[in-house]
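Every protein chain of the complex appears in place save one, which is left out.
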Amino acid sequence: MQFTSFNDFINMGGYGFYVWLSFGAAALILTLLTINSAMGHKQVINQIAKRKKREDKLREAKMLRQQQKEFSDKPLNEVTE
Amino acid sequence: MTLPAQSEQLPTQTTQTSAQLSYRHAFMLVLKRDLTIAMRHKDDIINPLLFFVIVITLFPLGIGPEAKTLSRIAPGIIWVAALLATLLSLDRLFKSDHLDGSLEQMLLSPHPIFILVLAKIFAHWLITGLPLILIAPLLAVLLHLDKNSYTALLLTLLLGTPVLSLLGAIGVALTVGIKKGGVLLSLLILPLYIPVLIFATSAIDTAALGLPYSGQLAIIAALFFGSLTLAPFAVGAALKVSTN
Partner (left out) sequence: MWKFLHPYANPETTYHFTNKLLPWLIALAALFLSIGLVWALLFAPADYQQGDSFRIFYVHVPAASLSMGIYVSMAIAALSSLVWQLKLADASAAAMAPVGAAFTAIALITGAAWGKPMWGTWWIWDARLTSELILLFLYLGVIALHNAFEDKNLAGKAAGILTLVGVINIPIIKYSVDWWNTLHQGSTVSKIGKPSMSLDMLWPFIFSFLGFSFLVGVIICLRFRNEILARNSIRPWVRELVEKSVVK
């Protein structure tokens, strides 16, 4: 242990500001980057899920339209019966 | 060369004769075409040049007219202004060809891309680099450049501006397919220009002291030949990506 007291440790022999600035900046940047990268996973998955939902909806709508078309293509007397 | 002045649809027109066209022919054709187009849009030649002149006149206004200060910073100012003027003119290198589709035709033609790209870059240098070199001594007078430095200034510009065109072409080729590529282009290209700037200004400064500056000149020449051999391939690859 190089330091006798906690204040000594914070003071860093007079260089406290510079030492803690560099360690703090490094910690901040790396934490932000790590969080951003970790959150990205969920974001990507949500995006893909959203796109999938939209595609499913589109497909459903298409099917529905096709069914309606078939329905309307039928001769009129069949519909009225 | 008895070829007629080529129109903008040149590459499509060559399909029949392309098999017989030698590399030199292809090079000359593209060069002629680009120069013809540039002659029809004279603004494209004049505007970067005007920009160069105006930027340089801004410096004495901003810094003060003291001859000693100006002659100290003249090499740097002239070179930085040359960098910016080149950057400004680069946009035209592939953009209009990309928009009217002739770039794609060029890539589809049976000639090696690097010949065509080299011709286009050479044309660009003739249109923008050469006028800069011609007007630079005049501006150097305005900035009180040291008497010994004029030869060095001209030599560095002569060797350096082609490097700017060659490296710049890579950046333009990468960004030609992007809508707002202008700012991106400067971000990509300016870091690559730094060695040219450093060696050129150092050569001019050395010349002002009356010392030999052949070392710096040799390095700029090395940069020139290096980029002359490698850049066309990078540009070709980049154009293939951009026109996908």
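Order as written gives the chain letters A and B; numbering starts at 1 within each chain.
Everything below uses one rule, namely that a residue touches a chain if its C-beta (ideal position, glycine included) is under 8 Å from a C-beta of that chain, and two chains touch if they have at least 3 such contacts.
This one's a predicted model, so the numbers in the text were calculated from it and none came from an experiment.
For the chain left out of this panel, the touching residue among A:Ser5, A:Ser37 or A:Ser72 is A:Ser37. Residues 1-3, 9, 12-15, 18-19, 21-23, 25-26, 29-30, 33-34, 37-38, 40-41, 43-49, 51-52 of chain A touch the missing chain (whole complex, contact as defined above). As for the chain not pictured, it touches chain B at residues 167, 170, 174-175, 177-178, 181, 184, 187-188, 190-192, 194-195, 198-199, 202, 219, 223, 230, 234, 237-238, 241-242, 244.
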